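Structure in structure tokens, see below.
A single protein chain has been omitted; all remaining protein chains appear in their positions.
The block that comes next holds chain A.
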Amino acid sequence: MLTQESLQKIDREITKYPPERKQSAAVAALAIAQDEKGWLSNETIEFVANYLGMTPMAAYEVASFYNMYNLKPVGKYKLTVCTNLPCMLSGGVDAAEYLKQKLGIGFDETTPDGKFTLKQGECMGACGDAPVMLVNARRMCGSMLPEEIDKLLAELE
């Protein structure tokens, strides 16, 4: 269900907690599963739950609570743009509008070629670098003015 590489990463997370507290690795394990699969299907969530010895429902509750998990398929690159107040004051909303126009999609939509999904994000804790966006929940990009957005889109192949 998951590759050996992902399982090794999950095993490493499990070692961070007391042996009888494997469930503590749930947030990280689901993130690792998402890195591999792109999104979390019910089957993937159930697999992670069994691996950590928790009920599938408990794992699903985690997956549906934290907003960086994808419970539906997304494009190859998920771009999450912060539009919260500090970012908005420095162009976060404009950056999102710019992306909507360039990609021809709205929030929570994916381009027809399956390449980009656009998301509205909440504070990423990087307001000094506004406008800020995240690529696939892992890579943060700051000071995203039009030229930088163009550059990023060209780079993501």
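Simple rule for what comes next: a contact is a pair of C-beta atoms (placed from the backbone, for glycine too) under 8 Å apart; a residue touches a chain by one contact, two chains touch by 3 or more; residues count from 1.
Basically, contacts and distances are computed from a predicted model.
Asks: Could you tell me which of "NADH-quinone oxidoreductase subunit F", "MoaD/ThiS family protein", "Amino acid ABC transporter ATP-binding protein" or "Transport permease protein" is the UniProt name of the chain missing from the displayed complex?
Replies: For the chain not displayed, UniProt's protein name is "NADH-quinone oxidoreductase subunit F".
Asks: So which of A:Leu2, A:Ala25, A:Ile45 or A:Leu79 would be touching the chain we can't see?
Replies: Within the whole complex, the residue contacting the unshown chain is A:Ala25.
Asks: Contact with the hidden chain only, please: which chain A residues?
Replies: 16-18, 21-28, 30-31, 52, 54, 58, 61-62, 65-69, 83-86, 88-95, 98, 121-131, 134, 137-140, 142, 145-146
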